[in-house]
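Below you will find the structure I want to go over with you.
Excluded from the complex is one protein chain; the other protein chains are retained at their positions.
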Amino acid sequence: MIDQFVIPLLKIVVVLNATLLGVTYMVLLERKVIAWAQSRLGPMRVGPYGILQPVADAVKLMIKEDITPVRADKWVFTAAPIISMVPALIVYAVIPFGPTIHLFGRPVSLYIADVNVGLLYIVSVASVGVYGIILAGYASNSKYPLLASLRASAQLISYEVAVTLTLVSVILMARSLSMVSIVNAQYNAGVWFAFVQPVAFVIFFIGGLAETNRAPFDLPEAEQELTGGFHTEYSGMRFALFFLAEYANMIVVSSVATTLFFGGWLRPFPNVAALHFLDVVPSWMWFLVKSFVFLYIFIWVRATLPRYRYDQLMRIGWKLLIPLAIANLVVTGIVKVLIG
Amino acid sequence: MADEPKPPAPAHAPPKAAAPAGPTEPAPPADLAQPAYLATLSAEVPGSVTAVSYFVGDWTIVVPVAQLLGVACHLRDAPDAAFDCCSDVTATDWPPRAERFDVVYCLYSTRHRHRIRVKVRAAELQPVPSVTGIWSGANWLEREVFDMFGVNFTGHPDRRRILMPDDWQGYPQRKDYPLEGPGELLMENPIDWLKLRQAREEADIE
Amino acid sequence: MGQAIAFYTLAAFILGFAVLVVSTKDTVHSVLFLVLDFLFVAALYVLLGAPFLAAIQVLVYAGGIVVLYLFVVMLVNLKRPPEAHQDPHRRTKLGFGLAVAVLLELGAIATYGMTRTGSPLVVPGTNGPLPGNTEQVGWLLYTSYLIPFEIASMLLLVAMIGAIVLAKREL
Partner (left out) sequence: METPAVHHGAMFDTNELVINMGPQHPSTHGVLRVVLRLDGEKVVDADVVIGYLHRGIEKLSENRNWTQIILLTDRMDYVAAATNNVGYCETVEKLMSIEVPRHARYVRTILCELQRIASHCLWVGTHAMDIGAMTVFLYAFRERELILDLFEEFCGARLTYNSMRIGGLPLDIPPGWDKKVLEFCMIMGSKVDEYEELLTHNRIWLERTKGIGIISGPDAVALGLSGPPLRGSGVPRDVRKDEPYAAYDEMTFDVPVGSAGDTYDRYLVRMEEFRQSLRIIRQATEGIPEGPIVGKVPRLIKPPAGETYHAIESPKGELGYFIVSDGKSTNPYRFRVRPPSFCNLQGLRALIRGHLVADVVALIGSLDVVLGEVDR
């Protein structure tokens, strides 16, 4: 009974809350890091060094007036932020934060579920998230959001292809679709897949930037061009949901990148006994640290790079990333067959 | 020109006592040679220059409206003039005069680095040919002159108001347009507005 | 028992949404119901112990193809005046006839499947150890169903080239 219901429920509660908290603090982290990059301080007023800023933001967004444009498609307009938020959250079900550990004499696995099509599950759930953006643009009944949602759908579908192709090379390496097995495969191989599949990793990361609508691919919400993009007409908590979904997706991409390419919860050089002292750091901590590095890179890129143009973005996706991913896949397959 | 016959002031013109009749256009001093391109211009387009003036280093020529396009073409294309840039088009309003507008074209040559001002005189509704076909940059400048003075440019590709709203009444830069703006009365009923204004002014004089 | 309840609930939802897809006036809503329909079909696959198929169903149909539908529907102005819907070439009788024919065919297949023992999909006695669902699908695609699979991919290729030829303004 406890193993079947209570523990999974507890895990879900913990992961969900940790995610939402992490997402809100991601916003603060982003503001702070960008501020430091730009030689300013960032939020400093709410709490010491502004650490309570997310609370203030949340309160502000909740008590803001929630406006629905008169000619908007009301149901779809309301559903769109939910549709974009839900997939971002349920992906966490299969992300392994650590191996099975013993807690109060009871084995507890640090993941909610180990589905044997875990990776496919992530990709398919993420692909549903695009509806949030498309419908937001459509339902607003406004031209800028419409343009943004057209950009978004084209962009997300194109980059999904490239990302999925890189995942196939990883699957070839790990011989499994399960996230836990992929981490274990890296343990057995004694090397993180990022070093075996550097091309796949780079494509995955670029595709991840594009799929989460982050700079330099933040076209669907390019403020300077489309006045805020698909969420132009949104306000209050509905706007906040889009915002949270974006950051939740960033965390997902970072976590998946960590799991697939950087050994997930494994410490550096997991097979080298001499580095055994590194095990004092708990495994989930390694996972968080690695994910954090990716999140930092996300923010860093945003502070540094200008934005691509729509056609350039599509060109990179179709003419560079997808052929490269296919080539990488073919090479991986050939090498795999030759070595056995 | 000072010796031009002064027509009676239009009914709605402000009865300003000392409204100047026109710009002073001093003739160039005798010891100053005219630029060569002016001589060429007079030779190539006969009857085009009715007056030449020189003041604090600026050359100005006055051209009849009918000759404007010919002069403009010549000034742009003649190798010794080569005024390839129309840096400004503007106008001046001299209300008592029959040809109340001076439309002023400030030309510049990027090759010879010299400037000249070409001026035409136009009455209120008299058509002035647009020079947009000669210098494409004159497009907006002429629109502004039309907007502000109501100069009747013809052949302009896009003659709309530019700074004022499309349904604006009156031409703000004219001298008989009040500084404080027309108020609602002028917008709705210009004739009543004029009567009210005259009554006020008479009250002021008394 | 539980499985049966789950199946009939899902089936009811699938049918309900399918009806909504064809009966809704607003095309975008109709496409959205189609997405919901696909998601419930995916749930049905999970119920049948085919998680791989379920994930593919969501990824390809719900997440890919219907997005393109939506794209087209949003771009093409479908808000025509009501009289435009009164199509003079409408053939209601033919449509009903076709529907009945399809229904009969489905019924025939169903009864045929009922009378036969064993599921036709699972090839009995396949060689090689095939532990997972994913592996089974892969194995079947590259052994028993190789030719249909290849033909399907050829068809898709042809369709892709055709679309490019049609859409490209100048080649």
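As written, the chains take the letters A, B and C, and residue 1 is the first residue of each chain.
Keep this in mind: a contact is a pair of C-beta atoms (placed from the backbone, for glycine too) under 8 Å apart; a residue touches a chain by one contact, two chains touch by 3 or more.
These numbers were taken from a predicted model, which means no experiment stands behind them.
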{"item": "Chain not shown: contacting residue from B:V52, B:A78, B:V104 or B:L194", "value": "B:V104"}
{"item": "Of B:V52, B:V65, B:C85 or B:A123, the one touching the omitted chain in the full complex", "value": "B:C85"}
{"item": "Hidden partner chain, touching residue among A:D57, A:E160 or A:D218", "value": "A:D218"}
{"item": "Residue in contact with the excluded chain [from A:Q38, A:T100 or A:N188]", "value": "A:Q38"}
{"item": "On chain B, residues whose C-beta touches the chain left out of the figure", "value": "18, 20, 23-24, 26, 55-58, 60, 84-88, 90, 92-93, 104, 106, 110, 113, 115, 117, 135-141, 144, 148, 161-165, 172-173, 177, 179"}
{"item": "Positions on chain A where the hidden chain makes contact", "value": "34, 37-40, 143-144, 147, 151, 215-216, 218-219, 222-227, 302-312"}
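To be clear about the criterion, only the chains that are shown with their structure count from here on.
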{"item": "Centre-of-Cα separation between chain C and chain A, whole angstrom", "value": "29"}
{"item": "Inter-centroid spacing, chain B versus chain A (mean Cα positions, whole Å)", "value": "65"}
{"item": "Junction residues of chain A, two or more chains touched", "value": "none"}
{"item": "For chain C, residues that touch 2 or more chains besides their own", "value": "none"}
{"item": "Complex interface listing, chain C residues touching chain A", "value": "26, 28-29, 32, 35, 39, 51-52, 54-56, 58-59, 62-64, 67-68, 70-71, 74-75, 132-134"}
{"item": "Chain A residues touching chain C - in the complex, by the definition given at the top", "value": "73, 75-76, 115-117, 120-121, 123-128, 130-131, 134-135, 138, 146, 149-150, 153-154, 156-157, 160, 164, 177"}
